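One chain of protein is taken out of this complex; the other chains stay put.
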Amino acid sequence: MVDTLGARAAHDSHPADPIAAMVNADGLLTAEAERAANISDDVLRDLYRRMAICRRLDQEGLNLQRQGELGLWGPIAGHEAAQVGAAMAMAETDWIFPYYRDFAMTICRGVDPGIAMTWFRGLTHGAWNPYEHRLGPLIISVGTQVPHAVGFAIGCKLDHEPTAVLVGFGEGSTSTGDWHEAMNFAGVFKAPVVFLCENNQWAISVPMREQVAGRVADRAAGYGFPGLRIDGSDVLTVYTVVRAAADRARHGEGPYLVEALTYRFQAHTTSDDPTRYRTDADVEPWRAKDSIARATARLRDRGAFSDDFERAVAAEAEETALAMRATLLSAATPHPGQAFDLVFANPPASLLREQAEFVAELEPGSAE
Amino acid sequence: MVDTLGARAAHDSHPADPIAAMVNADGLLTAEAERAANISDDVLRDLYRRMAICRRLDQEGLNLQRQGELGLWGPIAGHEAAQVGAAMAMAETDWIFPYYRDFAMTICRGVDPGIAMTWFRGLTHGAWNPYEHRLGPLIISVGTQVPHAVGFAIGCKLDHEPTAVLVGFGEGSTSTGDWHEAMNFAGVFKAPVVFLCENNQWAISVPMREQVAGRVADRAAGYGFPGLRIDGSDVLTVYTVVRAAADRARHGEGPYLVEALTYRFQAHTTSDDPTRYRTDADVEPWRAKDSIARATARLRDRGAFSDDFERAVAAEAEETALAMRATLLSAATPHPGQAFDLVFANPPASLLREQAEFVAELEPGSAE
Amino acid sequence: MTTITMGKALNEALRDALRDDPRVLVYGEDVGRLGGVFRVTDGLRAEFGEERVFDTPLAESTIAAIAVGLAIKGFHPVAEMQFDAFSYPAFNQITSNLAKYHTRTQGACNMQAVIRIPYGGNIGAVEHHSESPETYYVHTAGLKVVTPSTPADAYGLLRAAIADPDPVIFLEPKARYWSRQDLDLPAPPLPLDRAQIVRPGTDGTIIAYGPTVQVALAAAEAAEAEGASLEVVDLRSLSPLDLDTLSASVRKTKRAVVVHEAPVFMGIGAEIAARLMHDLFDVLAAPVERVGSATVPYPPARVEKLFLPDADRVLEAVDRTRQY
Partner (left out) sequence: MTTITMGKALNEALRDALRDDPRVLVYGEDVGRLGGVFRVTDGLRAEFGEERVFDTPLAESTIAAIAVGLAIKGFHPVAEMQFDAFSYPAFNQITSNLAKYHTRTQGACNMQAVIRIPYGGNIGAVEHHSESPETYYVHTAGLKVVTPSTPADAYGLLRAAIADPDPVIFLEPKARYWSRQDLDLPAPPLPLDRAQIVRPGTDGTIIAYGPTVQVALAAAEAAEAEGASLEVVDLRSLSPLDLDTLSASVRKTKRAVVVHEAPVFMGIGAEIAARLMHDLFDVLAAPVERVGSATVPYPPARVEKLFLPDADRVLEAVDRTRQY
């Protein structure tokens, strides 16, 4: 059932792509590439730590939704390696354009988890200042953020800045026209973009084989740049490959498409009921590839994992979850008049008048 | 300057595709494939004849526009082999969904040239009944006909009909989101469609290298079906390859993408001024590949071309052009009230009332 | 007679249409296995098979576009857009092709297709899930646009929409999916171009549709307690508008309030108010009032209710017409 990347690995068609040479037929970093990449134990421990914290926050998101404190929660379990690995692979000066499920990227970019959660509480359409975190807002209209990232990357190129841009999306998003247009623009303008497909096998209830004709990674060749399918549950592979792709982009070598194979363990969102379209048996084989267990194993192999470390991370995760909850629940409801303030940078007088009338009607006392 | 298909022919990545094996590295039918296809002299002569007539009609379109009899003309010179070859390769029961430049396909499908021209005269938005000719209307909104063809083809499959569907489009059209969505749907539903890209190197003033990242034919692999770049100026190659692709589709083997490399010798339309973006030197190398000269050469090689035949075709072309002009110029202007009749099959009473008022205002005498 | 929800009524309408007409197809994102995110297509794939009820890739433009191709082939496609704002990627196919293909083929090709779009707010959702896109479709010549406000209307309008030879944008008021009604099915199909007086009255007319009909009825009920008799008209059809029914009502009551969730600015209330005040200039006792959302992007869930019409805001508007 589990697609093990098969024989026709995308790198076959790009023998000249040194990044493709970093992974084996299973999409895993080769021992040789791991040595060459020289990722320190501290970095790997940090990746583990972030994944573990995000998993705990994800659980807290589910709790909060069940308790009626969130309107919606979109679980990320299964995506930790792809999101943490990719986000941490980007330089601080790089930009990230996330899709709605990229919560772990958000956290990796330093957004306070409790503030990030206000989005799911229905308090705001955008919980952070993109310039502060070099992180675009969460985008719901599927696929539409992909050409934003390309436009931003073209801008970086025009500014002669060595900035790379990461954009996240699901495999369902690759069916949209915008995704294709963006890939083609990226190819034509040789834009410094790393496209990260978090292929979790499902778009709500639609399985990959009914969604994607061919393979996502193979599509890059048709746009004149390389694409690579990797094991998206191995954080070291994701980190190393995305870092190399971002370096490449920063050096003016153009776009790169990474298809990170992974799985969505939970429901699509808390509104979804996955029992209607898949069984536990479908999920089971993917559990064996769980990203946190695999990062643990990698650290153990290096002799860099201890019970103390595990406990410390668990404690930090617990603390972060509590703090997140506290911050979320104390976040103020926006003044309804704020909706008018946010429409324009330079609002026309007529809108300000409409706002004044609106506010006056809500609060009869406040009207002049 | 002329792209000679290069070394990385699309069929390299589809060694199992027998159609790809029919052409050599220059995208031309191999001698072996020609023997196997066994195209009779009569068929080849008919292809020549149709191309020659269409070239003459194209010239007449230019004349008519210059004389103020057409609002617009979109020249086809350079596309004769692609359009005639592909249209004639389809079985009579197959369907064709053309784009605005596919005039020669229209003629091959038996539409009266003078009637077809009424579209360019501004008399109608659609000059023929699609069911009569198994031919969709000309589509202007670039790329949007591609998913129509796929939808129709899915319908053929649902009806268990052995019908193949041909859809024409330019290389500029491959940049649109709709083109991609249609390719993916075709792959997912294994729809019996032959995609024909008439790659004429230009989308108005934008050259192929600024339009298409990578190569069009290579994109098919990313949708799980084969694509093949061929010499689009050789009618025998086009005819043979498209016929095979249509056969394949009719046999349930799914879609096929043919990229026919050709050139637009004239302006984009009569509103265009190509001297602003290209020189005669750009055009020259392609003139050497002219489709009618090459069909003549092929027929001569076979000993199937005579001066008599050439003269007879020229006479028929002349006659057809004259008849076209006569039919066009005698076509009636539609009654303005007709615009209302054509909106709905089941018009609401309010629209009929609006129509009555509209007509009464135009013809005060006719009002009741 | 059973009590069913609007969601179920729509489900039954699809089921009966699939059963009665072998050319009907139902497709969209998640309509198959899942039965749609609102379960409107629940059970249909199991009953009619994957060839007639199927999931598609995530691509609204082509979801609309294959309706064109399938209609040419003589099918009667019923496509679902998952939420209001997700119909926007299909805008070009709907506007430039679905709406114009009959004209473009000189009447040869019927576009017997329905595009179902759950719309409207009040469900506490994130961005893009609560919009009222009717203006965009209503202004596009070549489309018919209808919306039900009750389970019975949902059934009757959807059956009629599927049977109609022309393209119909079928707007489903998603906050009303769970509203219930006692109903005998199959209910009769309803005309696609007629409004309905859902509560008679004499002192003013409230014109509503889809999600706001309930709001209008609540307002009328409250007004009755205060001695005012308000007529409520449910438009049902947004294009064309049934101006005969609207005019007759307002000619009688001399006052009108139009209520919708869409922003007032260029909402359907604009056309209705313009027409009524034009045609009944000397009859009206007061200008036509409009109640709708503000000229802002749809606000976050926690404040949305402040922007949506409620009975109070409708009654204030009625008062303005009565105290004019």
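Chains: A, B and C, in written order; residue numbering restarts at 1 for each.
Definition applied: contacts are C-beta pairs under 8 Å (C-beta built on N, C-alpha and C of every residue); 3 or more make two chains touch, one makes a residue touch a chain.
What you are looking at is a predicted structure, and each value in this text was computed from that prediction instead of being measured.
Shown chains touched by the missing chain in the whole complex: A, B, C.
Checked against the full complex, the one of C:A99, C:A160 or C:A208 touching the unshown chain is C:A99. Considering the full assembly, C:T135 is the residue among C:T56, C:N110, C:T135 or C:S179 that touches the omitted chain.
One chain is missing from the display, and on chain A it is touched by residues 124-126, 129-132, 136-137, 139, 141, 144, 147-156, 158-159, 177-178, 181-182, 184-185, 188, 339, 341-346, 348-351. Contact residues of chain C toward the unshown chain are 61, 85, 88-89, 91-92, 95-96, 99-100, 103-104, 127-128, 135-136, 138-139, 141-142, 239-240, 262-263, 265-271, 273-274, 277-279, 281, 284, 286-290, 294-297, 324. Contact residues of chain B toward the unshown chain are 71-72, 100, 119-125, 140-143, 172-173, 175-178, 203-206, 210-212, 271-273, 276-277, 333-334, 336, 339-340, 342-343, 351, 354-355, 358, 362.
Operating definition for what follows: only the chains that are shown with their structure count from here on.
Distance between chain B and chain C, defined via averaged C-alpha coordinates, is recorded as 40 Å.
Distance between chain centres (mean CA atoms), chain A to chain C: 36 Å. Chain B has its Cα centroid 43 Å from the Cα centroid of chain A.
Across the assembly, chain A contributes residues 175-178, 210-212 that each touch 2 or more other chains. The multi-chain contact residues of chain C, meaning those touching 2 or more other chains, are 57, 59, 61-62, 89.
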